[in-house]
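Working notes, structure below.
One protein chain is absent from this view; the other protein chains keep their places.
So, chain A:
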Amino acid sequence: MIEVKNIEKSFGGIKILKGVSTVFETGKTNLIIGQSGSGKTVMLKSLLGIHTPESGTISFDGRIYSELAPDEKRDLRTEIGMVFQGSALFDSMTVAENVGFPLKMFTKDNNSKIQERVDFVLKRVNLTDAHKKLPSEISGGMQKRVAIARAIVNNPKYLFCDEPNSGLDPNTAILIDNLIKEITEEYNITTVINTHDMNSVMEIGEKILFLKDGLKAWEGTKEEIFRTDNEAVVAFVYSSNLFKKVREAYLKE
């Protein structure tokens, strides 16, 4: 469980996060949604420790990040898996080397054990024939799957995904969403996904945090988002006719 209490973050005197508090639950896909510029990415990067909030606390199962010693912070980071928006695979490494990288860095496993684990996670993300390819030689969807495999290879407790299905075709996007949800449940991970894709919300959103202008404007479950009369949420989520109709159909049921 990740508990966020009243975090604030500014850049160049402009407050981006204005005191956000929430709880991201274990074993669930927690989604952060909101318009561009609402503070989603800053929120995610603050959770990851890439940005340091000016006030407030972030605790990982009771461990308050800002109070940890540098070594403890690095140890905590080994419990984190991250899927970046652009995949962030290392260009100079093959798919197998990318996936095995966290194991090579942080475990004492020998090469055959690492290879075994790499094979297992690549199979888990349905990539069995790309081991020796470079990231530039595979498609965007495959790169995302490699990034997911790398993020889960050392059994993380926390998985963060920044717009995991951006730039993907609808079929691949749904595959990636479902893969993240399955992995979250299978390994009982606290997963936080930053997205503005409403398909993801409908498909895998178990807990949804809606940010607007750096503030928590709403939070709830996928079911609750259909029934909410929060104007900001309704304006954002049901901006397309398709989702309006989905909502109407859901409410009729």
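The working rule: a residue touches a chain if its C-beta (ideal position, glycine included) is under 8 Å from a C-beta of that chain, and two chains touch if they have at least 3 such contacts; residues count from 1.
The rule is short, and it goes like this: contacts and distances are computed from a predicted model.
Taken from the listed names "Heme exporter protein D", "Cytochrome c oxidase subunit 3", "ATPase" or "ABC transporter permease", the protein name that UniProt assigns to the chain not shown is "ABC transporter permease". Remark: the omitted chain is touched by one listed residue; of A:Asp91, A:Asp129, A:Asp229 or A:Glu253 this is A:Asp91. Here one chain is not drawn; of A:Ile7, A:Ile32, A:Ile58 or A:Ile80, the residue touching it is A:Ile80. In the full complex, chain A touches the hidden chain at residues 48-50, 71, 74-78, 80, 82, 84-86, 88-92, 101-102, 104-106, 160.
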